[in-house]
Structures are given as C-alpha cells and as structure tokens.
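Just one protein chain is left out here, and the rest sit where they should.
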Amino acid sequence: MTVTNDQGRAPGDPELSELPDDVQIETEEGQKLVSLLRDDRPHARKLLEVRNLSTHFTTRDGEVHAVDDVSFELDYGETLGLVGESGCGKSVTALSLTRLVPNPPGKIVAGEIIFDGIDILKLTGNEMRLLRGKKIGFIFQDPMTSLNPTLTIGYQIAESARIHMGLSRRAALDRAAELLSKVGIPRAKDRLSDYPHQFSGGMRQRVMIAIALACDPMLLLADEPTTALDVTIQAQILELIRSLSEEFGTAVILITHDLGIAAGMCNRINVMYAGRIVETGKVDDIFEHPQMPYAWGLLDSLPRLDEEKGARLRTIEGMPPDLINPGPECRFSPRCHYARDVCRTSEPALSPREEEGHLARCFGTEPGGWIQ
Amino acid sequence: MLGYIIRRVLWIIPVLFFVSVITFVLMRATPSGPFDSFGGGRIAAPGVVAALEAKYGLNDPPHVQYLRWVGNLLQGDLGPSYKYRDRTVNDIVGEGIGTTVMLGLMAFTVAVLIGIPLGVIAALRHNGIPDYLATFVSIIGIATPSFVLAILLLVFFSVTLGWFPSQSARWWDNPSTWVLPTVALAGFPIAQIARYTRASMLEVTRKDYVRTAQSKGLRERTIVSIHMIRNALIPVVTILGPILAFLITGSFIVETIFGVPGIGRYYIVSIGQRDYGVIMAMTMLFAVAIAVLNLVVDVLYAYIDPRIRYS
Partner (left out) sequence: MANRSGALEAPAAATPRRSASLWGDAFRRLLKNRLAILGGIIVAFLVLVAIFGPFLTPYEYQAQDLQAVRQARGPVNPFVGPHLLGTDNLGRDLLSRLMDGARISMTVALVVQIVVLLIGVPVGAAAAWFGGRVDTLLMRITDIVYAFPDLLFIILLSVALRETAFGKALDGLLVVFVAIGLTAWVGMARLVRGQLLSLKETEFVEAAKAVGVSDFKIVTRHLLPNASGPMIVAITLGIPGAILAEATLAFIGIGAAPPRASWGSLVADGQTYLRSEPHLVIIPALAVAIALISFTFLGDGLRDALDPKLKGKQ
C-alpha cells in the first residue's frame, strides 16, 4: 500500500520524520527500532521469534498461568494459525505480542519477543507505541464493541496514519477513504463521516481491518476476527484478510478456535492447550498426521460433509485443567483416552516428528510410543 | 431533530397544566385561608376577612378561580400577593428570579468544573492517592446536607474568620457575598458529579474500543481525551439536567440562611401564609425550569452520542 505513503512527509528530514514528536528514545532497542521504522525491509532472520513467553494473571484464587513457556517463530509474510479452545491462552499470547495484556491483573513474567530483530520487552512504553499500529496491526473479535461509538469511521481509520506516518488531517482522511474502499466498502468517501452504529457487524469488521492495515504493518494479529459474525460474512472477511495480506506481504497470526478456518488460511498452525503449544507444524502435516490426541479431538469436532446425516458432532469430553497450579503431568492427560501412567507423572517435551517442522507434545506418538 | 424538540416543547404545556391543577387543589385543600391571620398572630375581624376574600374573588367556585388565574397567566399577570399587598407576584418574582438563577448557575458551573476533573483523575489513578482524595471529597459532599454546610461555612468563614459578609443584602455590589452561598449549594453536586464521572470512566477503561485505541499506538493522553472522556461523559450528562434543576429549585434553604434576595426564600413563607399567587407562580416557574432543562439535556445527549437520533 504505497500509493499515499509518501504524501505529507517531510522528505528532507529522514531521521525522525516518522516519529511522533513526543516520543523520547531511551533504550538501545529503541534506537534500533527507530532505524527499522524507516523502511519496510526485513531486518532479521525471522519476523517474529517468541522464546519461553509466560504471561500470568493475578486473580483472587491465585496466579493463573495463562501463557506458559510458549516459543514459536514466524517468517516474513507467513500466515500462522493459533488454534485452541477458549481459555487456552491464544488471545493472551496475541495481546502479549503487542504488550497489551491488561495490567493489572495480567503480566508478562518471562520470555523474549523478538520482532524484526528487536526485543520488544526491552522497549519503554513510549517506544512500544511506535510499533503498535505502525508495524503491528490488530483486529479484535467483536466489531460491535471494538470501534469507538462517538468518533467517525474516517477519524478512527485516519488516526494511526496521522500519528505514525506524519500525515496531515486531510491526507490521512484521503488514505482512510482509500483503505475503506480497499476493504470493500462502497462509496467509501461518503461514509468517512458515518459513525460505527451506522454499519453492520460485517462492515464494522471491514473497518477494523482498514484500521489495522492503515500504516501497512508487517504483522497483522487477527484475534477470532469472524467469531462474532454470520457464517456467510465470515467467509468474506477471511477472504479479505487473506487477499490483503497477500497483496501487501503482511504476515498474519490468525487466532481461532476453528481448525477449519485455520486450515483454509494458514501456512502453519500452532495448536495450544492450557497455556502451552502442544503441536506445531504445516497445515497439511497436522491435518494428515496429527500427532497429539488433543489435535485429533479438535479435528474430530469439525462438522464433516462426508458424514452420515444425523451423526452426532463429536466434542472433547471434560474441561481444561486448572491453570493456577499446573501439575507435572501432561496437561491433556485427564481428558486423554490414550494416557498411560507416564503421562500422569511427567510432561512430554515438544519433540520432532517425521515431517520437517512438525513437533508435538505427546509421549504416545513419540518414536517408539504406544499410539500408532 | 427539530420536530422532536417542537414535540417536547408542546408536551411541556400539558405537564404544566397538571402541575398547576395539582398545586391549586393542594393549596385549596387546607381549611384556613390567606386572611385568617395577619402578621403578629392577630386574628382579623370576620367582616374584614369576608371583604378581603370578596375583593380577591376567593369566594368564587374553585374552577372559576382557577380559570381566572389561567386567564391572567396567559396575559402575563401572575396576580396579586396577599401577603405583600403593595406588590404583585410579578414584582416579587421579577426582583428575585435573576438572583436565584444566577446563584444556581454559579453553583452548577463550580460543580461541573470541579466534579468532572475530580472524577476523571480519580478513575485514571484508580486506587492511588488522587482517587482516595476524590473519594474523600465526594464523601464529604454526600454526607453534608446543604443546610449543614451553609451553617458551618457561615460560622467559620464569616463569623470566626470574618472573610466574607454573612448577609448578602447588597447582593451584586460585592462578589464576596456570593462565594459562600455558591459553595454551600455546590457541595453536594460536586460529589455527585465526581462519583458519577469516576464510575463512568472506570467503566469506559474496560471497553474494547479503548484497547483498539491502544493497539493503534496512541499516546495515553490522546486515548484519555479523545477516546475515553467523551464516552464517559455521556451518562454524566443525563444527571446534569436534574442537578441544575435541583440547584435552581432547591436553593431556598441556602437563600434563607445567607439572606440571599432570590425568590426561593419566599416559597416557604408563602406556603405558610397561603399566599396563593406566589405559590402558584413559583411552582410553575420551577416546573418550567425542570422541563426545559431536561429537554436541553436530551438534546445535548444526542449531540455527544451519535447513536441517539430523535425522530
């Protein structure tokens, strides 16, 4: 999206032209961040490297280990699915990536998040703001509540373009109109002065996408972007995210509880359970050779066209475990039909399987395991 | 929108009709009349009472009296005062209304200018020192009835310290005369507005759109001023109308204690004296004030909340 990218910038001042004037750079990582804001090239081996991330929430019953020692990587332009039941930590993982975990009660307690070569956990809050909206766009689950009801659509889209790209009010509004038509809203220019309540749910999610993409980010975090929408609208929104991310080379982390959606959208999938990644791999590998009974459960719970009419939709029995004091056992073992004693006394590591990049956390499917 | 305003204004007419009828009936329900006693407790001779009552038409059937009152009202005549017989009700109201409205508006301005920032700061520093301070101020405001606050202010600032005069006889000559009445009147609404604003801000803090704003990389100040305060003020606006109405119609106690020459202080006296004209006029004025202020608030509400569209 480079059409208006150069409008309204001060060309003679390459140093800080994109920095909002109130941001003080205080850290070394901040210096690095400023230099990478200048262009859209990759600056590291991977766009994102998450290492041993743990995010806890303080509740009246104790510390909830919502995200527990999670590591994964993301290539430039790649689409990754984070899949799991509600409460498995996938949304908190996404919020952690932009340091938007509500604090209190939440807190990132350990780990590293390297975005484009920068350790974002070392940035100050102010420096972090340079990244949010500019390099990382966020689409939230509920478009009905995620837009400010008292501000116009145009203002809300133009807002981040104004602060991050240094656009004037008018130039930012032009860009907003362009984005709005890009996300498929007819008569975009006329609708800039409309308010969110004048849009349907699907349209609002399109607006959210426009906001997230306003500054042409390198990473788009889409947290259950279609859960609150009608099925027909869901497909349209997903297709929009897919086509726009392809067009602009934006990497996407798609958070969903629906393995079917992830399969259609993603290159790779991380299956999360109880705050941990339990299986990761290419979409095809996971669908063809799932290596973790939990993933089988998820696959089984998909409605299938080839099934007999009237067959019951399968669900995974039982509840996820208490994340306040996770025990030493495999966290899925209480719900697992294949669990043996070893599963109940120690937790398996995320270990490689046959295909490249396919890892799973299960004793039973490890080489020599008892599950075939 | 215009149509809505016109309909609301028209609706004020039947409201006023019912208010006037109820007031009229209640006034006449009392066994005694305005001339049963004169000042100093002297009982008037029956002949004199009858003559006076005949003069003012008080022997006519009630509905005739009511219609006469309405007729006069439509010509802008609020009728005679039975107590202050050298003045008409128009005189009495005309002299004091400006002062009462002014006092109410000043207290209102003070309440809004202190209450809203207090609530906002308390919410932003939730559980911090500013929050406790704001809560403390609110508690004082809620716990201190205006008559108590008025007495305490009077004793402390004008009697003990001598900073302000205690009697505001020459109301406009000296600004210091209206400081204490304004503060006494504003105490409770400051607390109310601050509490409401704080609760509303805390509610807004948890909204999804605030997180959206954060995800755009906006600075804290922008998020608070653009995304939070406006939304937080929407529910606050709904209580501003009743508060202003309360300040204008409820100022009679403060007026009495400080000797403010407004109209409020006539009210209690008039009811005791059965000074029908003053009672009717005052009730109607206050009812109009309440109705108009509520209309203003509703219009203002639509202005700050784009979701509200009246049709």
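Read from first to last, the chains carry the letters A and B; within each, the first residue is number 1.
The rule we apply is simple: a contact is a pair of C-beta atoms (placed from the backbone, for glycine too) under 8 Å apart; a residue touches a chain by one contact, two chains touch by 3 or more.
Note that the structure is a prediction, hence the values are computed from the model and not measured.
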item	value
Candidates B:Ala111, B:Val137 or B:Ile279 - the one touching the absent chain	B:Ile279
Absent-chain contact - pick from A:Phe140, A:Tyr155 or A:Phe332	A:Phe140
Full-complex contact with the absent chain, from A:Asp40, A:Asp69, A:Glu112 or A:Asp322	A:Asp322
Sole residue of B:Leu180, B:Ile234, B:Val260 or B:Ala291 that reaches the chain not shown, by the stated touch rule	B:Ala291
Given A:Asp40, A:Glu85 or A:Asp300, the one touching the chain that is not displayed	A:Glu85
Absent chain, residues of chain B that touch it	11, 14-16, 18-19, 22-23, 26-27, 29-32, 139, 142-148, 151-152, 155, 159, 203, 206-208, 211, 245, 249-250, 252-253, 256, 267-268, 271-272, 279, 282-283, 286-287, 290-291, 294
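We take it that only the chains that are shown with their structure count from here on.
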item	value
Of all residues in chain A, those that touch chain B in their complex	20, 22, 98, 100, 102, 126, 128-134, 136-138, 140, 142, 145-151, 156, 159-160, 163-164, 195, 197, 208, 211-212, 214
Chain A contact footprint on chain B (complex, rising order)	207-209, 211-219, 222, 226-227, 230-231, 234, 304-307
